[in-house]
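Before I ask anything, let me first share the structure, which is written out below as structure tokens.
For this view, one protein chain was removed and the others were kept in their places.
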């Protein structure tokens, strides 16, 4: 069964509107180190959302490919939404789908920088529309994922352009692999938050403490499977939530 | 050569920053009649942008998959941005890429409803940043495309969920084809603009005057090729524009 | 009978509130070439709205004299609203009149640059208030007007500071006539959209491809009468629209 | 000499740009009692601005005909901008004219409800653009005007739809005169601010403590002349202000 | 009895929710001349609100310590909200308390610069929520206060960093007293409004026409008592207002 909203017609969606639930992948368009892909966050979120939809039969909306990525703006190819733009975009998408029949929104998130604006948006949306249910699932923060990453990469996983996310992209886009010299990127950690130019000064090749030379498609495939299984559980719990009353 | 920003690393983008130019596909997530795909507009824009990038060697940014689609909101699966959201999103993406090295923005547009907000955004952006160059190319309005559509479909092409756009999606996604009984959808044309519920009352199955039973993958392939060729010419003209001075 | 809202008292308006309809002229304050009037767009819109009101007995609201005119900002005397300002202003005026009894809004528009923001505003307003009816009538795009302009001026009518609009102002404000040497202004047409300074570089005297030396008060009077008659028909059709249900 | 921006061409404005100064009338579209005109505020502001321009040779911009009139919204024919809309509109108009050569802005105001939002806007604008000079002159608050109104009308002048403003409109629009039974409108004064419906409950015919039966075109003409003379002095003082440095 | 919201628990507030009324102090963080306190406006508003709450048994919300103070921004230690920020903040606080049970809002204001934005906000709020009641009481404008200030300080009270407000802070914060040489500050009064740097040029030490050498804690205590008594009366009148119907 096809679960992608984009390649369905509206009558096909209407037949499944009693599910009330929609999965929405969200990521970013930002540098991911010397060999990581600029689309890493939205490509992984999109692929996981698709896998989650196929496993559960829940509809998957088109990916929100742009997120909040200010501190990466000094690297060519990065684009960032302002906080208010991401808040408004999130609000519009939820209220649109709510108008035509959905009430449970499960976001599969690929980017840490989105969490602040999207959480802020959710607080407001639930205040204005108490009958909705919303959940933000950031795949790399799922305990099952972080546990396995720790076993495989230890402290060399890093904090941006991590071994884990690079590995998943090698699994998804094997043709995009680029070799990189081994070595852990600097991670001064003395300052946060920082602006775009200062970020590039502190983290010259864009990575934060990671060693993506350790990334392989094989471990990427494994991490993807772990994340997918954990998301299936999380979505299943979400669907059990009481939706009567407020 | 890979021209998709999403699957490139930032050093790969930096090597090509002297091109100064980026192609950005933009579409919508809205109903397209009884058998048209909800993602029609962004799927076609994305595919044409990719083809255009591959033909010209110009970089292609991730697709803006959500647009302004208010009057379709009564159909399940449609999501619409408010005008100010689309204006802000367009502004953020342009100013971000401008900050890290791009100055020419060529939008491949798949959705008529985006034109008003994006044109408004461009006016403001060029007033604030006079050194930028921006162009919005709506594929279905290219004279070469409309001429061929007229030959093939005549007046049955319609105005929404047209034979032409449905045909292109059958070419791009042959597995998504759904048969439909022949017949031209109503097109009262007595009122415009209209709100979501009224739109559905006037256009009950979502089409406006079209007969997508005429659509085939073959004619879709032909229209796609015509559009691609016309876009190559249009982009080529755009690149010849003077960018010295203001 | 006086049909101008501005010179009526509220009890006089209340007596006619069952008409439900209000005409709102909207224009711009922007350069119109070497001898065209800065107020061309709002002066014509205001005059046509008044004539339309007098012909039909429908109330006419005060003119929105400022519009979206970014690319003319390098010429002294031009003022432009930002897109969000025009959207908000349009929304406020409609929702105000809707609160005190009107539900049908017929805008007589004198300026092409307003169309994008106002159309965007209408989409949002009708989504939020489905019971309203709105129409934007741009006088120079009425088929009857363009047909006659083509006969009289041919291709020398141009695209900004056109022979037609200059002629109408000579009719309305004979004392404001200024002679101009014959000749068609340049119209490179190679770029669009453009910013303010670049517009002035490409179109040094502010006209786009027009030859206003052809304009006379006589043809202006004729065009005005044609536009008025076409607007009467258009408004009449608008009033016949079903306003029951959504 | 013609001093109205609307009926001048841009070259005519450019010749006078060294004056640096522009007069901008601003009013409202709101009920003014049982026989006062809905356009009272913007019609008087526009007429005074024109007279001021003609006396001083300073250019006069088109009238901002809509202002902030929330508490009158329960009376048919009133339209109100939101505070942020009026702030944005004021900001846009000033920054536009500043971009093409003006630096001194003299607003002739006809409506008390505009003062809060416009003053707020000016604070922000002068913080962002310290080289500009701005003044808001509310005609009915000019000491010369209030003194004469007190002599003629005493306490029956009232606070909204005052004898004075009604008189000026009878002078400007003699054909719009409507008789009214003598008597002072109620003015409970126990509450402020109030919302639209409550305002109409407290002030059933829209007046606040005024007796417009006392208004005549003759006294209107006198008040108009007094206001004009006072504005000429005020503008003259404004032009003497130091504009060197910040 | 404790009347400060900040040091109460929600069950304690719930017991008193039938009062429906809340006092909200609002001030600024801005320079107040060579020896006046930067917090003058919010410290006095907070102290008066507390005294008013203790006298009447009405709850007092936390102080809004930041206001609109643009023209003081060239003096170290001043912070200013933009008009839209203050409007939004006022709106949020009122609508929040309205959601959990309050309907009468009595603001004790210590800063003239807040009046424009807050009045604008109130107009909008009452239009959207007609059942609420709102009052803004600016302590230094209470007739009882101005009368006594005139007796004591005459024209040397000035217009910013007045003798009166400095005196009240000496009463409230005796340890913060700093001697100042006698003398009246300049008050050219030739220009208004002005931007930050120009304000500092015209009013070099931050005062406007005042002589705070006249301020003492004793007169401050007296003024505070006068203001408190006048506020008690004003609040009492406010509570008598009809709140039935709209």
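A few points about this structure:
Order as written gives the chain letters A, B, C, D and E; numbering starts at 1 within each chain.
The definition used in the following text is that a contact is a pair of C-beta atoms (placed from the backbone, for glycine too) under 8 Å apart; a residue touches a chain by one contact, two chains touch by 3 or more.
From a predicted model like this one, the values you see are computed outputs, not experimental measurements.
Interchain touches from the omitted chain, evaluated on the whole complex, reach A, E.
Summary of contacts with the chain left out: across A:27, A:196 or A:209, the touching residue is A:196. Per the touch definition above, the residue from A:17, A:115, A:184 or A:229 contacting the chain not shown is A:115. Note on the undisplayed chain: of the listed residues E:51, E:74 or E:108, the one touching it is E:74.
Of the listed positions A:16, A:42 or A:70, the one in contact with the omitted chain in the full complex is A:70. Touch with the chain that is not drawn comes from one residue among E:11, E:143 or E:182, which is E:11. With the whole complex as reference, residues 2, 4-14, 17, 29, 31-39, 42-43, 59, 61-66, 69, 73-82, 84-85, 88-89, 92-93, 96-97, 99-101, 173, 176, 178, 196, 206 of chain E touch the missing chain. Seen across the whole complex, the unshown chain contacts chain A at 68, 70-71, 73, 80, 82-84, 87, 113, 115-117, 119-124, 126-127, 129-130, 132-135, 190-198, 201, 237, 241, 245-246.
As a working rule, only the chains that are shown with their structure count from here on.
Chains making contact with chain B as well as with chain D: C. The chain occupying the central position, as judged from C-alpha centroids, is C.
Farthest from chain D in terms of Cα centroid separation is A. Taking each chain's centre as the average of its CA atoms, chain D and chain E sit 29 Å apart. Among the residues of chain C, those touching two or more other chains are numbered 73, 80, 82, 84, 196.
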